[in-house]
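The complex appears here without one of its protein chains, the remainder shown in place.
For reference, chains read A, B and C in written order, and residue numbers begin at 1 within each chain.
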Amino acid sequence: MSGDPKLIAEGDEAILYVNEKKSWLVRIEGGKKFHTHRGLVDLEGLIGKPYGTEVRTTLGSTLRVIPSDYLDHLERIMRRTQVIYPKDTALITMLANVKPGSRVVECGTGSGALTSYLATHVAPTGRVYTYEVREEFQANARKNLEKLRLTPYVEMKLKDITTGIDETEVDAVVLDMATPWMIIDKVKGALRMGGRVVSFSPTINQVEKTVEALNAAGFVNVKALELIMRTYKVKYNETRPDMVMVGHTGYIVSARRY
Amino acid sequence: MSGDPKLIAEGDEAILYVNEKKSWLVRIEGGKKFHTHRGLVDLEGLIGKPYGTEVRTTLGSTLRVIPSDYLDHLERIMRRTQVIYPKDTALITMLANVKPGSRVVECGTGSGALTSYLATHVAPTGRVYTYEVREEFQANARKNLEKLRLTPYVEMKLKDITTGIDETEVDAVVLDMATPWMIIDKVKGALRMGGRVVSFSPTINQVEKTVEALNAAGFVNVKALELIMRTYKVKYNETRPDMVMVGHTGYIVSARRY
Amino acid sequence: MSGDPKLIAEGDEAILYVNEKKSWLVRIEGGKKFHTHRGLVDLEGLIGKPYGTEVRTTLGSTLRVIPSDYLDHLERIMRRTQVIYPKDTALITMLANVKPGSRVVECGTGSGALTSYLATHVAPTGRVYTYEVREEFQANARKNLEKLRLTPYVEMKLKDITTGIDETEVDAVVLDMATPWMIIDKVKGALRMGGRVVSFSPTINQVEKTVEALNAAGFVNVKALELIMRTYKVKYNETRPDMVMVGHTGYIVSARRY
Partner (left out) sequence: MSGDPKLIAEGDEAILYVNEKKSWLVRIEGGKKFHTHRGLVDLEGLIGKPYGTEVRTTLGSTLRVIPSDYLDHLERIMRRTQVIYPKDTALITMLANVKPGSRVVECGTGSGALTSYLATHVAPTGRVYTYEVREEFQANARKNLEKLRLTPYVEMKLKDITTGIDETEVDAVVLDMATPWMIIDKVKGALRMGGRVVSFSPTINQVEKTVEALNAAGFVNVKALELIMRTYKVKYNETRPDMVMVGHTGYIVSARRY
């Protein structure tokens, strides 16, 4: 790998970084200026400069230009919509044993945030089959997946999953829907022997119904858990957990097809 | 995908499942019997039967035969050694933005459990460069990676990382070592602009030193957090969190190279 | 207050302290020896010595003699029986607004641990009316309360509370029973306007039923919560939460009579 710094190019998506609290994700284009409350940034003028460069706004603020990556996009999608949090997304993906080559059914598509994480990790040879009944959600998710160049690994379906899952012998099924317990028989039909199902639900009542349905359908290794994330303020002599905390996102149920 | 059930073949690694608490991971071989406290299992006799079949031990217990997957192996490696827990492994991988094609430096190799998860997710085009100073740890990790067929994606290095990181312009550095703060300058040298570093430490004092070192070296988006996993007993009219809980595994610090 | 040290007297109950993990609560009596796996202690020989003195066992161990207090006894009662934990006991007492002079109904008595904490805090002018249906539990609780000299503040009732609460216009009702929702009407009849009810239950299903019953009966300020206690190992450069943790004790529901 060369030590030459990467240069900012037209069409790049870059982070304009102010501080820990504030940064923007922008597309670098000729003739384009980016408006912030700290003044205008001349994006065209950045082309050809090395990443890491600092740029001054018309109001005299200094911004740092950093290359964007997948996580930047994911965080922004997640911030805009009511979706599964990163911590849960990461563990769901692990518990579903999702990896390059996996064939995964997801329901529902929602904003496409979880879809995109699954797609990233089944690429290049696997597939995500994602079901959604609301057309506008699917359209928005498609836009998100296109921006992330993940559409080759995703098959988007505008279909009510309670009417049936088209795929068979899939490696994993991931559920983020209001009534997962109603489709457990269909999940069983879609999964290969030993395949994994992982479901995410906000209420404990959903967990109870899902676990009972999984047990009734003969699934094994049925488990229910939740992840609580605690963030910290770290500084010598002032280190402590942050006082405002997300107290709950949802519960994760995982099981294995038998 | 065919609906024909997958057949048990010689050389397969399969799960012999008793119940939620007890199962074994075995290699199916001709002429081999597997000894359990519930009696012997004739593994050769399983060859050619479909997965999902039930087999009786010589003492009359019934076991179910389920295909094994990567997660089965990972859980077993993790159970044997003092390693990072699954919940942390999954989030570290996300926070390091590890995906197919990523070039990742890891220190130390340890049991190879985290290495294997990283390798799984950089495959097929990415690489994990993993540093370890203790030869016997490296040897054991190599065995684990070979069993998982992940060695093509891993470069194992028997080297003290405090003497320097050989790679440059890598996408991510993942640290699971006692004194991460001592090598932050070398981490900075190895990372590309905008690359991610994620460090895992059991004590809050390590977190303080690591965060201060990252701030001093000009890293941005420096964050510290921990994940607390709560498992549940789920049954109508008896649902509650489990009483015995892992109260702490470690803290995660993440930051971005500037 | 004199600075003269308090002397060990016959009949005292004292703590023999070895270390953070090990100590005993003993009654000082003439002619008595206390057997430990670290050898015998001559309790008679302690009489007249100041508290804080060190005593050697026949096997050469050194024990420190410390005066016992109410908390020592409470901790020992709680350790022996399946009871409400100290953290919950303290908050239940606060949420029930229990203080000197309060008249409190408790159901059930159980080991008497919570009874004793309530009695301590209503003394000297208040009363705890405690209901229990199992005679042997009541007998054991009575022994505990006598040892703590709290019987003057407690009226023990061998009665099924579902058949009725004898008291009226009480300040608080504290429930530690399997089916609190079945007696909410009787709780309402017993409480004065504005009085407090606090219920402790291990399962979330009990919480749901209790909250619904309280709402249905017109109670106000109905709240449900749980306390999670995290203990720490504290030492420079090794500070972290303990790894083994009590993940769950129970939920607390509180409300106010209207």
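Keep in mind that, in the parts below, contacts are C-beta pairs under 8 Å (C-beta built on N, C-alpha and C of every residue); 3 or more make two chains touch, one makes a residue touch a chain.
Computed from a predicted model, the values in this text were never measured in an experiment.
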Problem set entry | Hidden-chain contact residue, picked from the options A:G11, A:G60 or A:G247 | A:G247
Seminar exercise, completed: In the whole complex, of C:T81, C:T120 or C:T162, the residue touching the missing chain would be C:T120
Exercise. Any idea which of C:T62, C:T163, C:T179 or C:T231 touches the chain not displayed?
Worked result: C:T231
Seminar exercise, completed: Missing-chain contact among C:T57, C:T93 or C:S199 belongs to C:T93
Exercise. Residues of chain C in contact with the chain that isn't shown?
Worked result: 1-3, 5-6, 15, 17, 20, 50-52, 64, 66-71, 86-87, 89-91, 93-95, 97, 99-100, 103, 117, 120-121, 123-124, 167-171, 192-194, 196, 204, 207-208, 211-212, 220-232, 234-236, 239, 251, 256, 258
For this session: Can you list, in ascending order, the chain A residues touching the missing chain?
Result: 202-205, 230-231, 236-250
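Heads up, the rule we're going with is that only the chains that are shown with their structure count from here on.
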For this session: Return the chain whose centre of C-alpha atoms lies at maximal distance from the corresponding centre of chain C.
Result: A
Exercise. CA centre of chain B versus CA centre of chain C: separation in Å?
Worked result: 44
Problem set entry | Between chain B and chain A, distance of the C-alpha-averaged centres to the nearest whole Å | 21
Exercise. How big is the gap, in whole Å, between where the Cα atoms of chain A centre and where those of chain C centre?
Worked result: 48
Seminar exercise, completed: Touching two or more other chains in chain B are residues 204, 230-231, 236, 239
